[in-house]
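Removed: one protein chain of the complex. Kept in place: all other protein chains.
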Amino acid sequence: MTVARVTEISATSDKSFEDAVNQGIDRASKTLRGVTGAWIKEQKVTVSGGSIASYQVNMMVSFVLDD
Amino acid sequence: MTVARVTEISATSDKSFEDAVNQGIDRASKTLRGVTGAWIKEQKVTVSGGSIASYQVNMMVSFVLDD
Amino acid sequence: MTVARVTEISATSDKSFEDAVNQGIDRASKTLRGVTGAWIKEQKVTVSGGSIASYQVNMMVSFVLDD
Amino acid sequence: MTVARVTEISATSDKSFEDAVNQGIDRASKTLRGVTGAWIKEQKVTVSGGSIASYQVNMMVSFVLDD
Amino acid sequence: MTVARVTEISATSDKSFEDAVNQGIDRASKTLRGVTGAWIKEQKVTVSGGSIASYQVNMMVSFVLDD
Amino acid sequence: MTVARVTEISATSDKSFEDAVNQGIDRASKTLRGVTGAWIKEQKVTVSGGSIASYQVNMMVSFVLDD
Amino acid sequence: MTVARVTEISATSDKSFEDAVNQGIDRASKTLRGVTGAWIKEQKVTVSGGSIASYQVNMMVSFVLDD
Amino acid sequence: MTVARVTEISATSDKSFEDAVNQGIDRASKTLRGVTGAWIKEQKVTVSGGSIASYQVNMMVSFVLDD
Amino acid sequence: MTVARVTEISATSDKSFEDAVNQGIDRASKTLRGVTGAWIKEQKVTVSGGSIASYQVNMMVSFVLDD
Amino acid sequence: MTVARVTEISATSDKSFEDAVNQGIDRASKTLRGVTGAWIKEQKVTVSGGSIASYQVNMMVSFVLDD
Amino acid sequence: MTVARVTEISATSDKSFEDAVNQGIDRASKTLRGVTGAWIKEQKVTVSGGSIASYQVNMMVSFVLDD
Partner (left out) sequence: MTVARVTEISATSDKSFEDAVNQGIDRASKTLRGVTGAWIKEQKVTVSGGSIASYQVNMMVSFVLDD
């Protein structure tokens, strides 16, 4: 038997979508033990003065619960 | 870089949907620091004796994580 | 054991969305016994001459079946 | 034969969701002729200091095209 | 007024889907007070050597928040 | 030519999801003639004191209309 | 104030999808007063011996309720 | 590099769904240059006196933007 | 016990949507034995010079597997 | 690097949904090498004479491709 | 009060998905004033001779309307 939780994380980067995914996983792993993966739910950009200011990724992060 | 979490809150009011949204934001802000917004996911009413007994709103509440 | 039916009701009001929900619950309760609640499925407005003429709400109304 | 267009409008109010719907219909009717209605697509709130700062509604606005 | 939270739990059993639901509710109730119900979001199986190795259920678990 | 109706039924059992499906089909067949099948739309459990109190299934039941 | 119901009808024709829509509206209008429209929800064909045997359309039929 | 826009058009015909699609494409091509295609989003009928009064199709029309 | 597979087929016709459905069923039946039906998933048109050049239908085709 | 395919299987049992899942996995494993799991997409029952005649499950079956 | 419009843009690049997003934002900003962001709706590739010929991104671009 394994029981895991899934929580939504939103991460923002000024470089790229994949950097945002990395930032979100890094930050989640500082607080949550046993992170096993994430499913990308949404991708957005903010625009300022006609060019992309930031990349935002919302993801569903899974982590295993201790018994 | 900003990392936020998104969590689902269900709030119930006997007055109106907007009062339910307010109650949910109030309650969430007591426990969670850095609440920035909420997206309304579902609206329901319960009915008793032919008239509305309560208004329920489920919403996805975002709050920024400290570093 | 409890068995309920769920039926879609569309109600229109010239006042507000919540008045439309109330009108729909009132009308449904005149015909159906045992209404227990409703889930809001859609909200629409009709517009005439640049301002809102009516508020329409579609909702899934639940009512318990007698044995 | 009737041909209409449907365009997404996002309107923000500091009072209520219904005020936001009204603001959006008002603004759309200033630019677009023949607005006939709108379908509510999303409802959001922004939160500041633990209470609601604004109500945002995204809606699909329909308007009839002249021949 | 009642305010509840809804969180996603993923539970795995080598017996059946309903055993997975039971395991997930058991585990959630050890950590969370006031669990009132769960909505089944996804059902999956893993397969090994041509037969089912485990049953996984993802569910949205609701629990009431204390004031 | 065949014309059928599809109606949503919600059935609750304290034993299992499949018992709930059976209860719902039994109850629907008492009122509706010509039931041909059902599509499972939602599965939920209610929880009381940390264990499952009831299994609820919402299903779309089809039945053929007489000419 | 107007209150309408919306019910799902499934109609089958051996000619075409549009004939199926017509059959379903005809049959619904025999039983239900005040049918105002229908929204096409699903289109299916059955195949027998490599060619189409029937066209099936599921539609959400709206009809106004008398006061 | 190619950049296109996608806009929603709703077209109504008293003959058939395909006539409605044709009417919508004709009307869109009068105003928009470079229409390349359309995706059917919704199909509806209005009913009057028990038979179909009009066929409505909502479609997402794509057209290429000039540089 | 019956086991079937469901596969997505995309068929294009310069005549109509129903001709596209027929072409797709014909072609699928040449390769696959035991085709029993299809569910229409998407309908699209391509446009050239302001009028419809082709009708495309994506459908989920079911066929029974031999033992 | 791993590449897998995902294919939809529909399986029918006269016993239960879980027996249908088992039948489908058994049958898929006879033809496809490297089946790793399945995601339950739909659950249906057929009804005859007022009681359940068969349980049908549609599932998305994954299997690893050889290099 | 702020009112914005949201319009769908489809952009194609032969380099990468993120280049396509950039091209689309650049092109949109040439025509539309006040672009504030975009939500990624779809990602596609076209393939020619066994390798990727272009990356296409459909996105919902928001821009603020002047009063």
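As written, the chain order gives the labels A, B, C, D, E, F, G, H, I, J and K, with residue 1 at the start of each chain.
Going forward, contacts are C-beta pairs under 8 Å (C-beta built on N, C-alpha and C of every residue); 3 or more make two chains touch, one makes a residue touch a chain.
Since this is a predicted model, take the numbers as computed values, not measurements.
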Of A:V6, A:V21, A:I52 or A:L65, the residue in touch with the unshown chain | A:V21
Among A:V35, A:I52 or A:L65, single out the residue that touches the unshown chain.
-> A:V35
Could I get the residues of chain J that touch the absent chain, sorted low to high?
-> 1-7, 60, 62, 65
Interface residues of chain A toward the undisplayed chain are 18, 21-22, 25-26, 29, 35-40
Even though one chain is not shown, chain I touches it at residues 7-14, 23-24, 27-28, 31, 58
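To be clear about the criterion, only the chains that are shown with their structure count from here on.
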Dist(centroid_CA(chain A), centroid_CA(chain C)) in Å evaluates to 38
Residue ranges of chain I touching at least 2 other chains are none
Chains touching one another, given as label pairs in label order | A-B, A-E, A-K, B-C, B-D, B-E, C-D, C-F, C-G, D-H, D-K, E-F, E-J, F-G, F-J, G-H, G-I, H-I, H-K, I-J
